[in-house]
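For reference, the structure is listed below as structure tokens.
Missing here: one protein chain of the complex. Every other protein chain is in place.
When the chains are written out, they are named A and B in that same order, and each has its own residue count from 1.
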Amino acid sequence: MKRSVFATPYIVWMIMFIVIPMLFILYSAFIKDGQFTLEYVRQAMESPKYMNVLLRSIVIALISTALCLLIGYPVAYILSNMKKSTAAILSMFFILPMWMNFLLRTYAWQVVLADNGVLNMLLTSLGFPKGEFMYTQGAVLLVTVYNFLPFMILPIYTVLSKIDRSHIEAAHDLGANSIKTFFKVVLPLSVPGIISGITMVFIPAITTFAISRLIGGKNVALYGDLIEEKIVSSGSLGLGSVLSIILLVLVIISIFVMHRMEVEQGNEEGGTLW
Amino acid sequence: MVKRLANFLKHSYLGLVLLFMYAPIAILILFSFTDSRTMSKWQGWSLGAYEKLFADGAVWVAVKNSVSIALISATVATIIGTFAAIGIYSMKKRRRMVIENITQLPMVNPDLVTGISFMLLFTAIGFTSGYLRMLIAHITFNLPYVIFSVMPRLRQSSNRLYEAALDLGCTPMKALTKVVIPDIMPGIISGFILAFTLSIDDFVISWFAAEGVQNISIYVYSIARRGIPSHINALSALMFVVVAALLVIVNLRSIKQEREAEAQANKLRSK
Partner (left out) sequence: MESNHLIELVNVTKEYSGEKALDNINLYIRNGEFLTLLGPSGCGKTTMLRIIAGFTMPTNGDVYLDGKRVNEVPPYKRRVNTVFQKYALFTHLNVFDNVAFGLKLKKVGKKEIQRRVESILELVNLKGYERRWIDQLSGGQQQRVAIARALVNDPEVLLLDEPLSALDKKLRKDMQVELKRMQQAVGITFVYVTHDQEEALTMSDTVVVMNEGKIQQIGTPQDIYNEPKNKFVAQFIGESNIIDGVMLQDYLVSFKGSAYQCVDTGFEPNEPVDVVIRPEDVDIVPLGSAPLTGVITDVVFMGVHYAITVNCNEFSLMVHTTDYVPVGEHVSVQILPDAIHVMKKPKTLDESEAIEATQEMKAIEEGMDAEEQ
């Protein structure tokens, strides 16, 4: 008996529930009344409204990814330099929110930012005027960063804590000071962690609709909202499918780009390290 | 002196980030102990939110759905996924690459698209049981994570172990259950835990795939769209406590081992 037969149930499952459903999306995107059509594609591409939303989604996802990296990298770096047991406990605290329900995490900010929420209560009790926080781009950014920050910290921390100390000692030995060592050795070696962190933040950020729906409202609708609205509320499956395919293509392109970056970085570093 | 200052800065930075991460949760917990329609004024301590929570039948249906779907989908995905990993691992390179790539698809595919694809499939074939729809969807998106948790463990464990079991008289099936699976157990367990948490946490795929059935995420979403009722605070507080407790239990053992290893190393050094 060959051991590869153990994969058979999975392969059947995969075909039924991964491959076939994707074919359904393709079908409803390009087939109308049994005929091939590009009507939905035209609708999706020609409407400036859709393109604007797409652009806004990309910008917000990019900014929140950058913010996560800026905030998260130092956290991962500091943690990786601590005593192992301390770092293990502390890193647990940084990861813990990730385990709490995503919707509840988002809801928590609703409580803070709402017009009659905690932040305004604090402001008025200190004598400041009330602010408008909900339904702004800033609020969407804030909550996106909040939700996905652990996904940036974790992979970078994992990679950093696995770096062989002797690389750093070798750099010091060869005359590099701490700052130079960081930029010449530590940072390049942590690129794989950075890239998987970026992937883990950027992709959910660009596809989210719950955050923008709850925090952004109608003012800051994102591409995800648009798709959800087309599919669920207005029932136009064809257009919704085309929009999802556009989103998927975007995600695949970004993964491909990041993969290329990793490979290039890897080769280059391989060259300079040895 | 410089080092002290640097350490102080480092610790303050970590503290600030932790504050950012925990402040909203802390506020939720705090406000779960007061009963008010709005958060604009502190209205004194009360367990009213919890009373409301326990009285609300819909919440408990959602919690039950979330937990049972997480348990069942994680178990099924762990079983199918573990065998799949063993099978894929023994395949020839080209076939293995093809299957591994398809396996990555649901991990790469945005939740939104996966969810929509399920919705289209289930609607097209007229499959109406909301609970089963959600369950199938969860098993499907859990599977790749189980496979990719088990795979590295298999790579570590070397084919020799399987061969050693055959050599000592095991049939292939017995070799699997008596040797290979115990050896990759850590990978299987972490795959299960990952699957369970992903399932509990999922909103988007459930939202599209299921119909007429609510899990915690869908419940919170549908309520939160209309305002910020106090019993959701109580629910968050409870969930946070449960999750934190689970995480501490899971991690405590490995932290303890780490500590012991460090103590051992220190002893050796001092000798």
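To be clear about the criterion, a residue touches a chain if its C-beta (ideal position, glycine included) is under 8 Å from a C-beta of that chain, and two chains touch if they have at least 3 such contacts.
All values derive from a computational prediction rather than experimental measurement.
Chemist: Just to confirm, in the complete assembly, which displayed chains does the hidden chain contact?
Modeler: Result for the missing chain's touching partners among shown chains: B.
Chemist: For a quick check of understanding: of B:A26, B:L161 or B:A244, which residue touches the chain that isn't displayed?
Modeler: For the chain that is not drawn, the touching residue is B:L161.
Chemist: Write down which of B:G57, B:G169 or B:G212 is the residue touching the left-out chain.
Modeler: B:G169
Chemist: Can you work out which residue in B:G15, B:P152, B:P182 or B:G227 touches the chain that's missing from view?
Modeler: Checking the options B:G15, B:P152, B:P182 or B:G227, the one contacting the hidden chain is B:P182.
Chemist: To test your reading of the contact rule: which positions on subunit B touch the chain that is missing from view?
Modeler: 158, 160-161, 163-172, 174-175, 178-179, 182-183, 185
Just so it is clear, only the chains that are shown with their structure count from here on.
Chemist: I'd like the Å distance between the centres of subunit A and subunit B, where a centre is the mean of that chain's Cα atoms.
Modeler: 17
Chemist: What does subunit A use to touch subunit B in their complex?
Modeler: So the residues of subunit A touching subunit B come out as 1-11, 13-14, 17-22, 24-25, 27-28, 71, 74-75, 78-79, 83-85, 88-90, 92-97, 99-112, 114, 116-118, 120-121, 124, 146, 149-150, 203-204, 206-210, 213-214, 224, 227-228, 231-232, 237, 240-241, 244-245, 247-248, 251-252, 255.
Chemist: Touching residues of subunit B toward subunit A in the complex: what are they?
Modeler: 10, 13-14, 17-18, 20-25, 27-28, 31, 38-42, 80-81, 83-84, 86-91, 95, 99, 102-103, 105-106, 108-114, 116-121, 124, 136-137, 139-140, 143, 147, 172-173, 176, 197, 200-201, 203-204, 207-208, 216-217, 220-221, 224-225, 228, 232-233, 235-236, 239-240, 243-244, 246-248, 251, 254-255, 258-259, 261-262
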